[in-house]
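One protein chain is absent from this view; the other protein chains keep their places.
Chain nomenclature is as follows: A, B and C, assigned in order of appearance, with residue numbering initiated at 1 for each chain independently.
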Amino acid sequence: MKLTDASIVHQTLVAQEVYELKVSAPDLADAAEAGQFLHIQTGQFGQPLLRRPISIADIDRVEGTLTCLYKVVGKGTAVLAGRQENESLNILGPLGNGFPINQIERGSHVILIGGGVGIPPLYFLAKELVEKGIQCSAYLGFRSAEDVFYDKEFEEFCDVHIATEDGSYGHKGYVTDIVSTEGVVTYYACGPKPMLTKVKHQLPIQGFLSLEERMGCGVGACLACVCPTNTEQQYAKVCSDGPVFPSKEVIL
Amino acid sequence: MKLTDASIVHQTLVAQEVYELKVSAPDLADAAEAGQFLHIQTGQFGQPLLRRPISIADIDRVEGTLTCLYKVVGKGTAVLAGRQENESLNILGPLGNGFPINQIERGSHVILIGGGVGIPPLYFLAKELVEKGIQCSAYLGFRSAEDVFYDKEFEEFCDVHIATEDGSYGHKGYVTDIVSTEGVVTYYACGPKPMLTKVKHQLPIQGFLSLEERMGCGVGACLACVCPTNTEQQYAKVCSDGPVFPSKEVIL
Amino acid sequence: MNTTIELPGMSMKTPILPASGCYGFGQEYSQFYDLDLLGAITVKAVTAEKRLGNQVPRIAETESGMLNAIGLQNPGVDHVIEHELEALTSNNIPVLVNIAGNAPEDYVETSRKIASSGKASALELNISCPNVKSGGIQFGSDPDIAYDLTKAVKAVSDIPLYVKLSPNVTDIVAMAKAVEAAGADGLSMINTMVGMQIDVTTGQLVLANGKGGLSGPAIKPVAIRMIYDVAQEVSIPIIGMGGVQTVDDVIEFMMAGASAVAVGTANFQNPMICPELIQALPVRLKELGFENMQDVIGRSFASCGQPLSL
Partner (left out) sequence: MNTTIELPGMSMKTPILPASGCYGFGQEYSQFYDLDLLGAITVKAVTAEKRLGNQVPRIAETESGMLNAIGLQNPGVDHVIEHELEALTSNNIPVLVNIAGNAPEDYVETSRKIASSGKASALELNISCPNVKSGGIQFGSDPDIAYDLTKAVKAVSDIPLYVKLSPNVTDIVAMAKAVEAAGADGLSMINTMVGMQIDVTTGQLVLANGKGGLSGPAIKPVAIRMIYDVAQEVSIPIIGMGGVQTVDDVIEFMMAGASAVAVGTANFQNPMICPELIQALPVRLKELGFENMQDVIGRSFASCGQPLSL
């Protein structure tokens, strides 16, 4: 975990209001793992005040680059979308704990369940799983056809099932409606809280949930980002204890 | 007076921390006069909060451009110096009343007295005076040799006398020490308050002073920018009654 | 969408108006747009006698805010009535006249003159001035003093009275209730917060007056909190202000409990801000799913049948 002035390699619009941001930061690329996130100073001159947490969607350790995918939803992401190529971007990271995959045996089958901008961290995870010889299926949910991104990219590594709320692309409905856990050893899920709640309570198996919460420090010092847990401590910090938690530990 | 999104044509460093900023804004160029100023939103996303008043140093009505010269002294000017070519710059202007020159007869001799970043508005004034067949001499004061700018540009229109406080270029001392009013019908002065005070009290003739004051609105509504006067009103607003005042009206 | 709002003395076609002191007497901004677009106009503070105000520097910039210490510069009530208010009679908008003073008699005299001039729709009592008779305590920080002042002004004025509350108090609700009890017809809140800036290169206070009033986006969270608290405890309407910049800010103030929203400092950044907000408001309200602007007022605490959005 350190502060880096990364350089923006490019920003591209990949779906409605969703940008792909690639930055060059070799040290960060070396250190980062699937499921970790970056705490980004989106603007210049310290504006806006707080950093914004964005997941790492892809890492190219040879090139020394990292890729994020983010949706413009408010001030910070709007400011970020306005930043230009070659500008420097101040990043604190990599933060948090990634998806645990060492316990998964070669040849087993896992599923990835992502909703909207919860999908990005699953992409690098898919790559890593496949590289380890683990089979994966991705269930990706979006609001509508124009929100869909990275479906093709995922297809290179796994079989992809898409659901849209309005049915304009793939299955109509929520992604949790189409998930199948047959023959699956675990799942990795990231998305809005209602989706994660359904995943936790509806699926017959245990897995890993990546949570989102508003963050101040991003490093565990301010206690802004807690979530209740079943552990002795009764709560965990999403930034430093998470963002990934075993599904049975968090109370949703 | 209106709001314009001008486009930055270029920014060049012309002396220590002094930038030449050229913007494209044909309507503004058409409307502006020597001695008026622009109220510039230096940053993006409304930061910093207040606009910064900067004089118009030159106008090219054919090209539709205006030029300003400003020194980086604090946050707003630092932000402005970081703005890039082709970016849009929000400008309120032209504001205030320029230097009155219609009363000056062809062939007469006037002097321009400028200190530091008070010099810029005198440049376009010099051009206009010369075009009207009025002879002018410029007395320009700087702190030191590395602060000197636009001496060559002024030389194209008038004879130029330079003073630096440390004597590293031209005469050593204040510009007010070297001014000669022999045969001169009036003067136009712009610079720091101590300089203007000396000009008003030491010179045997009357002239015009362009004042600086901290500004809020720039249009006469907030009463931030007043200066005491000898008039019935007892005070004037630098932004809308000035910035140029007859030397006998203002109390310095 | 119907954006009209009826306030005591002021029939406004939009809830948006400029805040006192940031808009002169309107003539400057009339160069940019027709003042009749506004819901109303609030003019600069008027005092019994002409005042020259403070020395310069009178303003300083802060992070997302500014300090001002103008010092009530104004040509005095008689001149204001004869010239400034007279000029505004050619417009078709309510005129809210901000009144200041250092002794109760100042307020009373100025209010009486303004009210009887027939050129004002309502008075806005700026009680953030130090009360010279009570040893400099601000009229706006002691509920009893504010009560007495409000009563005294009500007694001489037949037009509605808004009292403009200072945020520099422990208990803003007590202040609001006191002036309501004294007969105020409405509240304006908030005025500026007392602040200061020091120039580290000289060690001197930046403002000639030393202290100044903090305004702008920096104070918005405090304004929202105070309006939210007060709106639930009084039954007179509130004109909200403090850092409004965007149409969502306007709506946030209304949801907190303001019936109208004034724009101060933002005029300096964008002289077109008022008409821009006025145009944007109905559009944005519709986008948020509102059919009736009245439903927005106090939305954050008023119980609402169904959630606004999912």
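Everything below uses one rule, namely that a residue touches a chain if its C-beta (ideal position, glycine included) is under 8 Å from a C-beta of that chain, and two chains touch if they have at least 3 such contacts.
The structure presented is a predicted model; accordingly, all values stated were derived computationally and were not measured.
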Left-out chain, listing which of the shown chains it touches: A, C
Among C:1, C:155, C:181 or C:288, residue touching the chain not depicted: C:288
Residue among C:111, C:168 or C:191 touching the omitted chain: C:168
Option from C:117, C:197 or C:259 whose C-beta touches the chain left out: C:197
Residues in chain A touching the chain absent from view: 1-3, 41, 46-51, 75-76, 92, 213-227, 234-235, 240
Residues in chain C touching the chain absent from view: 62-65, 67, 141, 168-171, 193-198, 200-205, 211-212, 214, 216-222, 224-225, 228, 243, 248, 251-252, 255-256, 288, 299-300, 304, 307-309
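Just so it is clear, only the chains that are shown with their structure count from here on.
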Chain at the geometric heart of the assembly (C-alpha centres): C
Distance from chain C to chain B - Cα centre to Cα centre, in angstrom: 36
Inter-chain centre distance, chain A versus chain B - centres from mean C-alpha coordinates, in Å: 54
For chain B, residues that touch 2 or more chains besides their own: 47
Sequence positions of chain C contacting 2 or more other chains: none
